[in-house]
Structures are given as C-alpha cells and as structure tokens.
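Below: the structure, in structure tokens.
Note that one protein chain of the assembly has been removed; the remaining protein chains are unaltered in position.
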Amino acid sequence: MSKMMYRDAVLSTIAEEMENDPSVVVLGEDVVGGMGTPGGPEAIGGIWSTSTGLFGKFGKDRVIDTPISESAIIGAAAGLALAGKRPIAELMFADFIGVSLDQIWNQIGKFRYMFGGKTRCPAVIRMAYGAGYNAAAQHSQSVHQILTGMPGLKVVMPSTPADVKGLLRTAIRDDDPVIFLEHKALYGVSGEVPDDPGFTIPFGHARLSRAGQDVTIVSSGLLLGFCEVVADKLAAEGIGCDVVDLRTTSPLDEETILDSVEVTGRLVVVDEAPPRCGLAADICALVAGKAFASLKAPPQAVTPPHTPIPFARELESAYLPSVDKIEAAVRKVLAWR
Amino acid sequence: MSKMMYRDAVLSTIAEEMENDPSVVVLGEDVVGGMGTPGGPEAIGGIWSTSTGLFGKFGKDRVIDTPISESAIIGAAAGLALAGKRPIAELMFADFIGVSLDQIWNQIGKFRYMFGGKTRCPAVIRMAYGAGYNAAAQHSQSVHQILTGMPGLKVVMPSTPADVKGLLRTAIRDDDPVIFLEHKALYGVSGEVPDDPGFTIPFGHARLSRAGQDVTIVSSGLLLGFCEVVADKLAAEGIGCDVVDLRTTSPLDEETILDSVEVTGRLVVVDEAPPRCGLAADICALVAGKAFASLKAPPQAVTPPHTPIPFARELESAYLPSVDKIEAAVRKVLAWR
Amino acid sequence: MQLSREALLRAYRQMKVIREFEERLHVEIMTGEIAGFTHLYSGQEAVAVGVCEHLDNADKIISTHRGHGHCLAKGCDVNGMMKEIWGSREGLCKGKGGSMHIADIDQGMLGANGIVGAGAPIAVGAALSAKIDGQGKVAITFSGDGACNQGTTFEAMNLAVVTQAPCVFVFENNHYSEHTGVDYAVGTAQDIASRAEAFGMKVWRADGTDFFAVHETMREVLAHVRAGNGPAAVEFDTERFFGHFEGDPQRYRGEGELDRIRETRDCLKKFRASVTGAGLLGDAELDAVDAEVLGQIEAAVEAARAAERPTAEDVLADVYIAY
Partner (left out) sequence: MQLSREALLRAYRQMKVIREFEERLHVEIMTGEIAGFTHLYSGQEAVAVGVCEHLDNADKIISTHRGHGHCLAKGCDVNGMMKEIWGSREGLCKGKGGSMHIADIDQGMLGANGIVGAGAPIAVGAALSAKIDGQGKVAITFSGDGACNQGTTFEAMNLAVVTQAPCVFVFENNHYSEHTGVDYAVGTAQDIASRAEAFGMKVWRADGTDFFAVHETMREVLAHVRAGNGPAAVEFDTERFFGHFEGDPQRYRGEGELDRIRETRDCLKKFRASVTGAGLLGDAELDAVDAEVLGQIEAAVEAARAAERPTAEDVLADVYIAY
C-alpha cells in the first residue's frame, strides 16, 4: 500500500499503462502544456496535474496536446481506437460534453453495435466533474446521468484513490468505450492504494463502504464521503446503514443494491445530478420495481434542486446535497409509518 | 374544428404566429430549400414539410436557411432570443443535439438563471424524433429524457395534431426556452384541431386520454396511441385504465399522475427512450416516492432495451415498445400478488 | 503516370460495380423491400475509386451518409453490403447498421456515418495512429460540400495541421447538400479548397468526374502526405445522378440538368472514351466487364433477398464486448 492523492492515482495509472502498453495514447487540451510558448513543452501541465511528465517520458506522438476543439479531441480518440490504439482523451471539464457529445454518444458509443459487433472502440474519456469550487453553471456539472442513459458507454465514478487506480486500469484495458469521471473536489484527497501492478477493480461491482441493517444509502463520487459521515453518526445511535458506493453507474451493480434493500427495506439515493431523469430516480425506480415487496418506506432521493448551478458560496452550498440533508432524508425513511 | 395532419398543425401554427408577431423568426437547414440552386428558393422545402411557403410569405430575414452547422443554428437562435426576437430553430433530427448540445444545455437553458433572472430567452427548438422509420442508430432517437434532465428547458411532446396546435402556440409565446419534440411517425397522422385562434394548451397539464379505475398508464408521443389501443382492449374485458398523456415532460404534471395512482394503485410508464436514467424511471421514482402508500404493485416501465437503435425492420420492431409488450406489462401489474 | 492494363481494368470494374450497385438499389428501393434512408453515390464513382486505388488495408478511410461507393472502392464485400442494406443478419453489420452505417475495419473502412461532419475528426485520429506506427500509412476522410460547413470538419483540419497528422480531407463537391446549393451554403468567395488552405495545409483541385484527374491528383497528394508533410486537402468537382435520398423529387435541379450531367459528366463514359480513344482498352473488354458486373450485382441482390433475417434476440447482442 502507498498513500497517494486521487489525482496522483490518475496520473500514475496512466503512466504505468503507457509503460506497459505502447498502444496507450493520451490527448487533450494542455495535457502537455506550454506547447508553442517560450517556456516550452511541460512548462506547466494541465490544470488538474493529471498528465504531468507524460510528454517527457512518452513523447509527442503518444502525448498529444490539442487546440480547444473538444469534438476533434473525442473524434480523434474514436479514430485512434478504431485504428487499434487505446486513447485516453481528457475533457478538462465534464461540462464540455456539450461541445463534443455527438462523438461520445453517436460515434464512440455506437460503433460496436452499428457495425455488427465486429468493431472494438477501446477509448477512455476522462473528465473532471462536480460542484464545490464555485465555478458556476458551466464548470460544475455532473454528467453521469446523461452518459449512463446512453447505451454503449460504460460510466465510472471513483470515490477514492484506490478506486481510481483499480478502475482506471480496468478502463484502459477494457475493449469498450469508458467514461471516467473524476470529481474535482476529490483530486486533493489522499488514501491508501495497493501497490500490486495487477490490482484492478471490475466494472459493475459496487463497494459496501459501511454495513448496517436499517437503511440502504446509495451514492458515488464526492457525496459518498458525506454519506459515510451520516452513517457513522447514526451508527453511534445504534442505527445501521449500508452505504453502497456504486463505483460504476453503467454497468450498474443491481444485485448489491437489491440485496441490501431486501434486508433494510429502506432506500436513500444521494446524487449530485439534477433530479429529473437522473441517477437517483433511476435507482429509486429500480428498487421500487424489483424490491417492491421488501420496501418499508418510499425510496428517497437526495439531489440538488432542478436549477442550474449557482455561483456564490452560499448558493452553491444550499444547492448541493449536504450531510445535513442526507441525514434528514435517512431519518425520514427510518421514521416512515 | 378542422381536420389536419400533425405536420400541418406545426406549419400552420408557425405561419399564424409569424403573422401575428413580427418578432417570430424561423431558421434551420432547408427550411427554405432550394437556396443557391437552379430551382431557386422553395423549389423544395425541408424534408418534413413543416416550413413550406413561409419564405414566400415572410421573406429571407425571417425565414433563414442555414448551412449544416447545428451549433450555429441553435447559437443564432440564442442570440436572436437575447436580442428580443422569438426564434423557432429546427433541428432536422433530434439526434443532432449531439452536435449542438452546448448551445441548448449550457447557453439557452442557463441564461436566465446565470444572469440573475433579468434575461428572457424565448427560443423554441423544434426537432423530429423517434424510431419507426428504420433510420437506425443515429436518426431515430428520443432525446426528451436528456433534455428533461436539464434545468432551464421546457420540454414538449405532443401526441395529436390538436396538441401540436395548442402546445406550439404556447411554446412560441412562452418567454422561456422550449424544446418542441415532433414524432416522425406522427407527422402524417390526422386529427381534429380547434379553429379558435386563441386556442392554447398550458404547459404542465397532462391529458387523460382514457379513464379507468384499475391501472394508470403514463406515456406521450407515438406510444400514447399504443397505450390507448391497450386500454380499449382491456376496457372490453372490464379493466379500466387511466391513460395519461404527459404532453410536457418539463414541467411535469405530477398531480395528474399521483391522483390517478392514488385511485388505481398500479402504474405502467411507457416511453421510447432507453431505460437507464430515462423518463420512465423518472416517473416510476416519482410515484414510488410520493404515492408509496397507494401502490399495490411495483411500478412498471416499458421501454426499449439498453442498446442503440438497430436498422433492420425485425430488429427495430423488436426494439420498440409494442402494443403487446404494453399489454403484458399492464396485465403483470394487475396480476401482482 | 500510365496505368497498366490490369490497373485500368480494375479501376473501371470498381467504378462499374458501384454504378450498378446504386442503379439497382434505385430500382429495388421503389419496391419497398429496403427500409430506411438510402443515399446513392451514382455519378461520383471516379472519386471513390480514384482515391482508394492508391490505398491498402492499412490505410484507413471514413465515409459519409452517402457511403456505398467508398465502401466498395475500399474493398467491402458486395454481397455483405447488399445483405446489410437489405437488413439481413448475414450483412456486413448483421443488419444493425444499414446503408448509413456500413463499416469493415479489416478493410480499413472505418464506417459510413449518418452524422454530417462526424468523420473528419475520426480520420484525424486514425491518421495519428498511422503516425505513431510510422509506416507511411494515411487516413482519408470524405466530406461533401455540405459537410464542409460543420464545425467538426474545421476543427479536424486545424487539429491535423497542428499535429501534422497524415490525413487527407477529400471534399466531394457535388453542388448540393440535400436541397441547398453550394453557392449558398459555403460562404467563401472562393472554393472549399481555399478554406482548407487557410488552415495551413497544401490543397489540390481536380475534376471529380475524370478518373484520371482524380487518380493522378491523389498520387501527388498521397506522396506529399505519406512523406510526412502533414495533412492535405483535395476538392473534387463532381455530380450526383440521383436525388439526395431515394424519394427526393429534385425540384431544385435546373432544366435538363440530370440529362446533361449523365451525358457530359459521367465518369464511366469519360473513362471508356479515354481508354478506347487512346487504344489502351477495347470496347469489347469493357463490355465484358459490364456484363460480369451486372451478373455480380444480380447475384448479390438474390443473395440479399434470400439471406437470413435477424431475430428479436439479435437486438441485445453486440452492445458491449463484456458487460
């Protein structure tokens, strides 16, 4: 085990996979940084420091700095993947799927199916998502709910450095396209990460981060930690929470969720996406549909309101699900009837 | 009342509103048709015949034929709206939100909120959606689930010519951005349409197209008609279905849905979007959350599978929700326990 | 450069296969047997063939909604394509793609594409892959005069120049995008190639209805690109003989335009006149090719008609490699 930050788990995993597999290629805006400047290549890397040093190690053919052209970035990743490479494309902010969605949704996500199953498209698209930085409506969004709804894409949302390591390895080695969502507010968080170079985490296997008998809390990403705080607090009162960290939203580990609810009979889903057609509704509907008989209370979603993300500190805090709101929701389902 | 086709309801409503309000402007690819050709303007209109004759009536400043540049089309609509016009932009296929999503999601949908409520953005974005034409994975999609999840957008899905008339009038006159989704397979369907030039249908008011006591079926667009067939068939057996036509998915008429389920205790949601993070899950979760005590059976979703849309006739039919699948789902919730 | 008899016969045959494939589809579609939207390539054969005759399987192409010609020229199986268009599970894409989504990665054919402009960035990616491999391979993207207005096409050109990707942007200017004329939709005072040039790449122009002009131009273009000089663009002036899609009444055409282009701008006629005029090939051997091709297309249609249909279970297959 080594202690490392979430962002370093991203970087080290990419570096290791590039070392092991010459077909792994990185591309994106400022993934080198400093190209065409007096300071020169790598004068400064990207704003998340998740590609620092790659250019020096692997050279300009495998670490490709691009103009501000997100459609071309994702499109080039598509072409690299179809041609046999394993591209890792970076969107600086998840919000930029707005300018590149066609290549994600209608191209990369569909090749295999449209082309009759004979086509591999092993592209990883990494992006920084989530609120908490007061970056306002166009730089703070969660997009997993949009991409999870798109058949052909796998969607990964690690909540810890160890999960970054295990899931990103799996993503890079996967023969299907994978959306890898990194929460901005987690980049600086440290945790123990297995040293074993063979350590991977399979997709579709959720992690039970807290175990209890009374209520099931499902979450992922940044908010997972909030849920753990609530679970720990309630544990002190003798209330047991199963906290399910989804890890991947597509494929979804239905079994872990349903097994837990069969025991607890109560569900709270905590998610950073807007409420309508979001992941929280998706999981509430899953449970209502498949564990109806076990449910002792209405499944409860904790999400932001149906508004864009506001700028000011007070507004963003009020917008986001908080420990208090999660606790209130859990107490509400516990108190039901 | 006049009998007219769904497509003609679109066209006549646009023409009437353009007549009444000089700020209404139409733009899109081939909305004139024939520009720059030997045949000249209006030699042929767009492929859906929803703008035929407008150019001749209102001229080139108000009927703007554009190059194939969907981002620029929607962006231009945004600018027209901010500058005080009421643009109606046409995306030939809903699938093209892939190449224009930023302008819909991060621009048009957010201006009012980001700019502190002082900005009007009365843009209507029309698009033809839906399967049934064997147009395969990139020309057959439903996108209401994606857009309903985006705060700031209103989303309209008329299922009849009369609803087109009433809802499109409301859309054009609305001061918020409205996504107006026209189902390709409905364009040729005829129905009675009120002649009253004041006829409008407010957003957020669902229509009860069949009334019954035993089960609630919620749908919209093309599949609404399938649900009606099922309801009529079951009515003959003495089973009563409430069939709720949502009309608008954002705002959503929660009240009509919940009121119905409170009586029936059973819910089937029928939707053309993929299952994950879709509208069916959204409504099942709503009902499970807010009408839990009334529910006598698990809420049931009838959607396509989580795959892209296949081309061949047999495949597309198997992909789409059918009358048989809807009937089976209804019988399943009726038989529960 | 003078082509061998074999090369000439092969080029003619390739163009003829495309032509007859499309002309037959034009007839078959009217029977209602074929589903979906179909965009025919008739009239533009000299471009697809004049380009692809220079390529091998390790060179990649990416195509458009009007993809049959590019697919055939790049070596996709005629029967597999016909079956695909018929929606058979024996089709090249098991009936899941249809006319607009035919691909054959093994042939270096990275897909027809229903989204106008989507192909260009994908080609840049394939070109970057070729650059990494360092074997002098290229990627070619075909775009229409309409597609050249899509933001993705511009982004792709810039990215290709920035990364010096061995990518060729082939613009097939057939004067129409759906029902709109190129003179309206492409704003530039000059031509499409000039716009590409402004992105910093070398450009060429040629008559796209003249196989020899296309072939010779592409020889230069490819020598330039394979030598590591970065991307290039070519604009071919060409004609489409049918409507935008099947069913298009084409009222935007000029009077007599269709007859005129079939008469004076038919690449097959021009090829035949040129090779027979120069005494390189005789009418009899070309006629023999024609007959053989007609037989091949007839057989392909019969095979497609008889081929196995997909079933409901097929819907769920092939979304993911492992899920």
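By letter and in written order, the chains are A, B and C; residue numbering begins at 1 in each of them.
By our rule, a contact is a pair of C-beta atoms (placed from the backbone, for glycine too) under 8 Å apart; a residue touches a chain by one contact, two chains touch by 3 or more.
Bear in mind the structure is a predicted one, so any value in this text is a computation, not a measurement.
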For the chain not depicted, the shown chains it touches: A, B, C
Which of A:Ile47, A:Val229 or A:Ala293 contacts the chain that the document leaves out: A:Ile47
Omitted-chain contact residue, chosen from B:Ser12, B:Ser71 or B:Thr160: B:Ser71
Selected residue (touches chain absent from view) among B:Thr37, B:Thr52 or B:Gln103: B:Gln103
Contact partner of the left-out chain, one of C:Asn158, C:Thr217 or C:Thr238: C:Asn158
Chain not shown, touching residues in chain B: 25, 27, 61-62, 64, 66-67, 69, 71-85, 87, 102-103, 106-107, 111-120, 151-152, 154, 174-176, 204, 251
Contact set of chain A toward the excluded chain (per top definition): 29-30, 33-40, 43-47, 65-72, 95-96, 98-99, 133-139, 305-308, 310-316, 318-319
Contact footprint on chain C, counting only the chain that is left out: 149-152, 154-155, 157-162, 184-190, 194-195, 197-201
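The rule is short, and it goes like this: only the chains that are shown with their structure count from here on.
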Longest centre-to-centre distance from chain A, chain (CA-based): C
Whole-Å separation of chain centres (CA-atom averages), chain A against chain C: 39
Centroid spacing, where centroids are CA-atom means, of chain A and chain B in whole angstrom: 30
Euclidean distance of C-alpha centroids - chain B vs chain C, Å: 36
Per-residue overlap in chain C, given as positions that touch at least 2 other chains: 93, 95-97, 101, 113-115, 118, 151-152, 319
Where chain A touches two or more other chains at once, by residue number: 71, 102-103, 106, 113-114, 151-152
